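A protein chain is absent from this complex, but the other protein chains hold their places.
Note that the chains are named A, B and C in the order they appear, and that numbering of residues resets to 1 at the start of each chain.
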Amino acid sequence: MSYGKSQAEQIREISGVNPHKCMKCGKCSASCPSFNEMDIKPHQFVSYVLNDDAEALVNSKSLWKCLSCFACIERCPRDVKPGKLIDGARQTVVRQRGADYLMPEEIPEHLDPKLPQQLLVSAFRRYRR
Amino acid sequence: MSIEAKHKFKPKIVAFCCNWCSYAGADLAGSSRLGYPADVKIIRVPCSCRVNPMFILRAFEKGADGVILCGCHPGDCHYSTGNYYARRRMTLLFSMLDFLGVENGRTRVEWVSAAEGVKFSTTMNEFVEKVASLGENVRLGDLRCRN
Amino acid sequence: MSRVQRIGVFVCHCGSNIAATVDVAKVAEMALLEPGVVHAEEYQYMCSEAGQAKIAEAVKDKGLTGIVVCSCSPRMHETTFRNAAERAGLNPFMVEIANIREHCSWIHKDKTEATKKAVILARAAIAKVNLNAPLKEGESRVTKRALVIGGGIAGIQTALDIAEAGYPVDIVEKTPSIGGRMSQLDKTFPTLDCSACILTPKMVEASAHENIRIHTYSEVEQVSGFVGDFTVDIRKKARSVNMEKCTGCGVCSEKCPAKRNASEFNRGLNNRSAIYTPFAQAIPNVPVIDRENCIKFKTGKCGICAKVCQAGAVDYEQKDEIITEKYGAIVAATGFDTIKLDDFDEYAYSQSKDVITSLELERVMNAAGPTGGHLERLSDGKEPKNIVFIQCVGSRDVTCRGKGYCSKICCMYTAKHAMLIRDKYPDVNVAVFYIDVRTPGKNFDEFYRRAAEEYGVNYVKGQVGKVAPQPDGSLLVQGVDLLDNKQIRTKADMVVLATAIEPEAGVRKIATMLTASIDNNNFLTEAHPKLRPVESPTAGVFLSGVCQGPKDIPETVAQAGAAAVKAIGLLAKDKLLTNPCTAKADELLCNGCSACENVCPYGAITYESREVNDHGIREVRRIAAVNNALCQGCGACTVTCPSGAMDLQGFSNRQIIAEVDAICR
Partner (left out) sequence: MKYSYYPGCTLKTKAKEMDAYARASAEALGFELEEIVDWQCCGGVYPLGTDEIASKLSSVRALDAAKEKGQDLVTLCSACHHVIKRVNDDMKNVDDIQTRANNYMELDVPYKGETEVLHYLEVLRDRIGFEALKEKIVNPLKGRKIGAYYGCLLLRPSGLMAFDNPENPSIIEDFIRAIGAEPVVYPYRNECCGGYISLKEKDLARNMTANIMDSAAGFGAEALITACPLCLYNLGLSQNAARLPVYYFTALLAEALGVKEEVLAS
């Protein structure tokens, strides 16, 4: 990771997203299945990065509510990819030690007999480094 | 970061531009303030098919590091077929130049319409970067001029 | 060419446009060091009256034979300076421009670098002028007839204006009737005039005008020639109905048994017969047989239309006919269509009959449309109670699905639709999802506000992500209200998509035939975006209507008139000056090989037997001769010529090599 850069810059770099391309149409928020769970809404992600207010973004619960379903990426008319942006924000968090959203010790409580391995693997990848 | 800052080596680049498309495309790049390195100097020709391979050899003989020829998109030539001639001629010429040691990266044909200011600018930026990365060119000489 | 030139160099500041990034004094100073240069000066605005006077003065005082102006693009002011030189008594082709604005000051930031480049560009132009020779323009004649391609409102208006000025004009329209998209509209904004009521009189006027000939169901097949003298092949597709005999009674269409063919005019929302007139006010009021769907043409059996036609007009034997005409000017007025929505299935257009485009809604609202003008759902014929309009469907979309531009007309027609619906059906709720409402234009914003304020149309700032058809036949619209920061899920009975417009599909083929340039979105390019907006860069070709860019009816009509004026200006001339930069063969070098003749796209090169004096040897040789009236100066022949005999005046081998040398020095 590149140190000495602001967190907003890091997010832009990791995600490869250029937030200036956004024209604020809101199609991402109109498509998002997790919209109601999020405190910062998909169409707002770009503003936080543009305004260098990454701190609010990385502390938001939206990081852990995005399902990476790619609906926003698929439908965005400006090729902005808000889903990649929020993933970039999440990356800056999970790449720091101790900031993991999922702790190994809490796993047993989540398990049930039907739960597929794939779920554990995916959740680990999403929530932890 | 601009290309200017990245490379110390300043290549000499000649761009032959068709009056009807890419020359106007370059004008549009200008009026839209879409920059590209000052190393590029444009020569206006009525059509890409006016460009004699001799001109390109001459440029390399006189110290050019790269030559780019811009014409109308296939099918859109102002004179119907000129760009097809240019394409065929340049394909032959460039492979011969490569054989002589003027790498393929130093020569390029690109179709840029009058409406493509952005394309003109990005093409020139790419081309300059490519030529700059290849460094100074071998100098072609005219054997007849040697004693 | 052998005599030594006396060159004057004039460096323009262009206010600060050039002077801010280029040290103009330095450019003038360096130019003086170049061979042949006897005078150099700089001035604020070379193109101004005072600037031009400076040129004249220097020509007189210093006895200049050549001029270099370091200024903006030659595409801007080359003519200005050539005229100035001519007035000063110089041959206008002794002037060259060094483009130090568009190609230098505007794109570079570093003043040292830009100045260095400007000096080199000036040097190249000076090197070229040193080899310039006086040239004389030729003359060519003007055929006093214009061709208008496309018979929509743009084409009709252009044709009417040209005809009124006294010049004959032909309209070529590919569908069976003139009228175009405007004939499909129900009402027009911002006055809510009935579209047909204002269009039909114009259609009638065009068809009755003595200077207008209309070729419907016809397409331009081939174009050759050049400004003032185009030759055009027009394919008149077989109508299968004799235009002279037909009385337009309509019995044939009525009795035709092949009735299940999607009506183009009604956007496929209902059907027409195989022999049909597209709409009631069609001009000409003569049906055509759609041969692909006609039973007679498919199986050989039927022939009912011929039997019922009392005039004996039906003619199954008719063949396509190619006619060749000459024109002095050509106006492209090819119009537009809405984009295909195959890639926008999140709006369920292909999954529900109740999701329609705005153009389809025009037909639904129209008394002559598939529902007789009654607003109803196409799935079950029920009156909708909730209608959602979605703006920017495919417009302002830079992905491969849509179009990067704004279609310009949608905000206004949606306001119109919403208003008309609320007016006629006050119980119907109307919501409009928009990104921005764009209504510049006279009385336009007022119109939109009326829709919101007086008619209670619910404008929601935000887009729709998905339209989901429900088991009960309704549509669940999932969108966002950005101002409320809420996701909305609302039930609608009908969804209307403001679908992006794009140039009519055939325009690329026509642009190629006209050698008119076209942009990546298939809009025809204008010669200058501000100052020559209705001219194509190709001389003699003019642009009218949406083929040049999205516009509404008033703008289209204004542009149609402007294009007509440009065409009239051309037709009013008896003779045109031709480009003197033509090819020329050196008779001593030409060996008569025919290579140049083979590459010439204009057939301008022929061979003649001529006696030459080759260093004292007199003999008759076969030598290439260029017809200056036909040569357009592309230069293809000059490169093909194996002996170097062929050269292009104004862009000679020596001149270009001199430029190359100056740049690489």
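Annotations for the structure displayed:
Criterion: a residue touches a chain if its C-beta (ideal position, glycine included) is under 8 Å from a C-beta of that chain, and two chains touch if they have at least 3 such contacts.
A quick note: this is a predicted structure, and the numbers were derived from the prediction, not measured.
Note that the absent chain touches A, C when the full complex is taken as a whole. Listed residues A:8, A:30 or A:71: the one in touch with the omitted chain is A:71. Residue C:469 is the one among C:373, C:469 or C:644 that touches the chain not shown. Touch with the hidden chain on the side of subunit A covers residues 1, 13-16, 33-34, 37, 65, 67-71, 73-74, 83-84, 87-88, 91, 102, 110, 114-127. Those residues of subunit C that touch the chain absent from the view are 342, 344-346, 348, 350-351, 400, 466, 468-471, 476.
The definition used in the following text is that only the chains that are shown with their structure count from here on.
Distance between subunit B and subunit C, defined via averaged C-alpha coordinates, is recorded as 29 Å. Residue ranges on subunit B touching subunit C, taken from their complex, read 4, 12, 14, 20-21, 23-24, 26-27, 29-31, 33-36, 38, 41-47, 49-55, 58-59, 62-64, 72, 75-82, 85, 89, 113-116, 121.
The part of subunit C that touches subunit A in the complex is made up of residues 346, 392, 396-399, 401-402, 435, 461-466, 478-480, 482, 485, 487.
Within the complex formed with subunit B, the residues of subunit C that make contact are 73-75, 99, 101-104, 106-110, 113-114, 116-117, 120-121, 124, 511-512, 515, 517-520, 525, 537-538, 581, 599, 601-602, 632-636, 638-640, 648, 651, 653, 656-657, 659-661, 663-665.
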